[in-house]
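Heads up, one of the protein chains got dropped from this complex, but the rest are sitting where they should.
Note that the chains are named A, B and C in the order they appear, and that numbering of residues resets to 1 at the start of each chain.
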Amino acid sequence: MVVETAHPLDVYLRETGMHHIWCTGCGNGILLNSFVTALKELELNLDKLVVVSGIGCIGRIAGYINTDSFHTTHGRPIPFAVGVKLANPELKVVVISGDGDLFAIGGNHFIHAARRNMNIQVICVNNFNYGMTGGQQGPTTPLNVSTSTTPYGNIEHPFNLVHLAAGSGAVYVARWTTLHVRRLTESIKKALQKDGFSFVEVISQCPEIYGKSTKIGLPVDFMNWFKRASEIQHFSDPAKAEITSDRIPLGEFVDIEKPTYETLLRERITQVQSKMQGGT
Amino acid sequence: MSEDQPQNEIKPQAKEDEIRIGVYICHCGLNIAGSVDCEDVAKFASTLPHVAISKDNRYTCSDQGQDLIKKDIKEHKLNRVVVASCSPRLHEPTFRRACEEAGLNKYLFEMANIREHCSWVHLYEKEKATEKAKDLVRAAVAKVVLLDPAVESEVLITRKALVIGGGVAGIQAALDLADTGYKVYLVEREPSIGGRMAQIDKTFPTMDCSICILAPKMSDAGRHPNIELLTNSEVQDVKGYIGNFKVKVLKKPRFVTKDCSACGDCSKVCPIIVPNEFDVGLATRHGIYTPFAQAVPSTYIVDQNLCLNKEGIIKCDKCIKACERKAINFDMKPEQLELEVGTIIVATGADVYDPTSLQNYGYRKFSNVITSLEFERLINAGGPSAGHLFRPSDMMIPEAVAFIQCVGSRSDRGHLYCSNVCCMNTIKDALLIKEHWPDTKIYVFYVDIRAFGKGFEDLYKRARKEGIIFIRGLPAEISEDRKTHNLWLMGENTLQKELYKVNVGMAILSVGIEPRRDSDIIQRLLVLSRTGDGFFMEAHPKLRPVDTPTGGVFLAGCAEAPKDIKDSVTQASAAAARAGILMAKGKVTVEAITPRLLDEKCKACGLCVKVCPYNAVVLNKDLKRVDIIEAACAGCGTCGAECPSSALYMRHFTDEQIMAQVDALTEQDADKKIIAFCCNWCAYAGADFAGVSRMQYPTNVRIIRTMCSGRVAPKFVERAFERGAAAVLVAGCHIGDCHYINANVQTQKRIERLWKKMERLGLNKERLQLLWASAAEGERVASKVKEMQTIVNGVTPEEVEKSKKMTGKA
Amino acid sequence: MSGMKAVTVEKKSNLWRKPLDADKTRQLQAEITIIKDRCKGCGYCIAYCPKEVLEESEEINARGVHPPKVKDINKCAVCGYCTAICPDLAIFVKEKTEEKKEAENKK
Partner (left out) sequence: MSEKNRALSGKHFYSGDLACAEGALAAGCRFFAGYPITPATEIAERMARRLPQVGATYIQMEDEIASIAAVIGASYAGLKAMTATSGPGFSLMQENIGLAVMTETPCVIVDVMRGGPSTGQPTMAGQQDVMQAKWGSHGDYEIIALTPSSVQEAFDLTVEAFNYAETYRVPVMVMMDAIVGHMWEKVIIPPLEQIVIENRKKPAVPPSEYMPFKPDKDLVPPMAVFGEGYRFHATGLTHEEDGRPRTESIKVQQRLVQRLCDKIRKNSERIVKVKPMMMEDADVAVIAYGIESRAALSAVRKARNAGIKAGLLKLVTLWPFPEKQVSEIARNTKAIIMPEMNYGQMVREVERAAKNTPVIFLPKLGEEPHRPEEIFEAMKVGI
């Protein structure tokens, strides 16, 4: 058996991660690359990091990264992560999942975790459709796009995720495409260092499924679309950040400070306990 | 702008019931009285309509003379005054003041120039001169009747200045203004201020280190609370007028924020390596860099064209990672700044002549042929060779070097003018070599050595004493020894009258200075004019050397002409002073010779808008008329001349007034006369100069003064012919020298149209002459009149009759 | 300085001379590693290399695609974008260590 050359980032991956299941040119791989690069550059203590994922192609990522990790049921990575974080505030808890998992079946959990300003990081890989089940319409599928479940064209208005996140109370919101991988890595680093609910949307390509149904074409054509349509404008109005075929607004949209659920909870607990001490 | 119109002004003048004119004929000692019978003229004047009193006295400009006028105004209730004496260019202000002191509006005064234009040029024809004097007085009286009182309007000046160009001139101008207390925007296209002077090693004649004396000034400019430094920025648009300019500046992103500590760590890791412009390509720099050690601002900059990070995609993040202060930001976007300033100083500097085209010198062909600018970097201790005079081919210090003067200057191969600094620069450079490597053999090949400035000659003498060999006669050709890469210079020593063939290790081409290749942009934005050489033109070569024809805009440094550091700095301070005066006043008064719109007549055809050199007339579509921006208007009157429906009332030079002058001058034996329209700045002044120089010419010419030849409407010329004038002369500044930028171009067009018309009507078009004469060209005026005399003689009564019906028949 | 090749200085229109320090400037020597059998052949590294260092190779890897190969290593600026954009962590670029350079120069 030939020993494969090691990639400098291999140490951050489980063996499965080095040979992931994702298709040729899938943006998930770039996000994986970007995420572990961020871990490397931040020199985070991997023993204190938990990666939680949901269902879908990207759901596999938890299994690929060499940290404590949990692959939950469809739509539930966020409440699971909330449990982990509240149980052990020392841990950094990152949710990495897809647009369908986080915003269709899991939408309710997302907005409430953001509202509570749970101190977790959520990374959403948005590929505009359900890839693993064969390219069905999802909460981010653009109008009129035909998918296997919208054969006559999508008649649903898609979510503008950064707007949703900002509106729900996230303290850090950023959006990048996989082409902007270096900026993505920087945003992930920022999110990881941020206290409170941070959200990073990764506009990602699904060449095998979405690429074919939309006739965008080869992986590189996807990248060219990102390049053509991208508009970097930091702290612009998230409400105006809808994605269209010729405009993908990118950048940081929100970066604010706000006490986290965890902090307030600990405050209450100490108050309660000191009161009791006084009382007893 | 109609709101500027003073309310107390009646327009057009509602005539008082009784006009009472006082006429004063001055003897000017014998200057006038010598060849004009002044009493006779005075007597004649008294017969003219509305003349209340008419007097002659020895010196009307004397205090007694002025007191007399004031006394008369009060006692005789004069409401108009005419003085017949010297040129209005000399004493009009004097007499206007006198009138004002007596409570008469100064615009109700008129002069008849019976000295420069009469007595002095007709010394030996007293009778005819007297007749001419009478005519001129009659014309003056005719005009004065129609004059309107006027109040000069005022324009407020924004107390902020824009300096374009951050070379030593720009820096100096900015510092002077800032120290005076004015806010200054200093706009520089390059990443750092400093300009050419920062590149130079030593300065002549004092031989002190250029950057050492410049750097403190640069940082002063950088630190000055009143100076806003806008580097890496370009002026994109200028709107407005004196005191009220609105300037758009594009501030291009540096991609490095103010947090930069200029540590240079980013540069070290940058994979992009290119030749450094500052070192004229003799050294390298990185894609993220600072142009030179003393740069201001010291903040580094990313070379947008070469950096790997384009279209917002960060591909290379080496510098970002290397920067501890997180000062690198690829999200910076270009900024459009809108500045409001009252004055502008143009200090855009100059380019250096590129000798590549002079193939006989082999620049770019032979590596050891370098330019004087390359030499400056080589000899500079901070330069790529750390001050060692390495020759490019082998990095050896040459035993013999040659300087070749006037490369690109004083020659049809390049520029005709002298670049002013090269001689001294070469002498300085030669001495520098001697200083470090005394045994070096140094030749200087020259045409003339021009060591005119303070301390220059001494330096030149020193150079000769040091054994530098000066040979008159530029080499015809330079050839290279393939093996040694030494150079052979061949040419003729024009003093010894013998051929020379000199062998040197390195040849330095003393290249000239040329106008910025993109001067036209600034020229267009600020409506400036340029000389034939292409440098910006001053308002007056002697008396307003740093002003431009555009009010509120001034010149400094090599933008105006090649000059050395000292002159640049001097001129910069002068420009700053001129701008400072305006801003200190806080307002300017505009001579009441600007047009007023007769709305009812205006058809909003827009012809005037097209011809106005100052964009001071703008079409107002809503109100179906044009608006006149008084402050931008210089009063040339070409708009009035263009207006087909006489809707523009050119104050103090109205159609009626000029017509009245024409009529008056053609009242008697018109068929013998030449009616001349002369522009105030060149032709009229030229005629004055002819007078001062006592040039004699025929007496039958009658000169009418307009501010610009562009004011001369075809109908004035036609009126003259209708009145039976034998010939008409229209005279103005040379094309390109127009005091009103290019108004005289319109003159030319109008005259050509008239010529065509005359041809159509079968008139001898020679009877209408067009003359370009500068203030210094009295001779041209005189000889023109002589030349026209023969034409006048040739004009037959029939022709005169024919031309009397000139109008209408078109 | 043996074996030190002149750094590639990009031309600037009016500046024609070879800078005097061109040979002394610290030069980057890149070392690109391609883990062929990880490559799924998306072509990002080839298409988006700012210096066009890579091209598709002839050979077919375990996954049945043509992995990239180095076209001109001297062009490489070691910006590492190929490393960052690769979805399969199949390529990475490093700056050659001084030791490695020495070793090569000895040969």
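A few notes on this one:
The rule is short, and it goes like this: a contact is a pair of C-beta atoms (placed from the backbone, for glycine too) under 8 Å apart; a residue touches a chain by one contact, two chains touch by 3 or more.
These figures come from a predicted structure and were not determined experimentally.
For the chain that is not shown, the touched chains among those present are A, taking the whole complex. When the omitted chain is restored, the residue from A:7, A:109, A:183 or A:227 that touches it is A:109. Where chain A meets the chain that is not shown, the touching residues are 14, 16, 46-48, 50, 52, 60, 62-63, 66-73, 76, 78-88, 90-91, 108-109, 112, 265, 268-269, 272-273, 276-277.
In this section, only the chains that are shown with their structure count from here on.
The centroid of the Cα atoms in chain A and the matching centroid in chain C are 32 Å apart. Rounded to whole angstrom units, the spacing between the C-alpha centres of chain A and chain B is 65.
Chain geometry summary: the mean Cα position of chain B and that of chain C are 56 Å apart. For chain C, the set of residues touching two or more other chains reads 48, 81. Within chain A, contacts with two or more other chains are made by residues 179, 182.
Residues 179-180, 182-183, 227, 230, 232, 234, 250-251 of chain A are the ones that touch chain B when the two sit in their complex. Interface residues of chain A facing chain C in the complex, by the touch rule stated above, are 4-5, 7-10, 13, 18-20, 22-30, 32-34, 37, 178-179, 181-182, 185, 207, 218-220, 223.
Contact residues of chain C toward chain A in the complex are 33, 35, 37-38, 40-44, 47-48, 65, 81, 84-90, 92.
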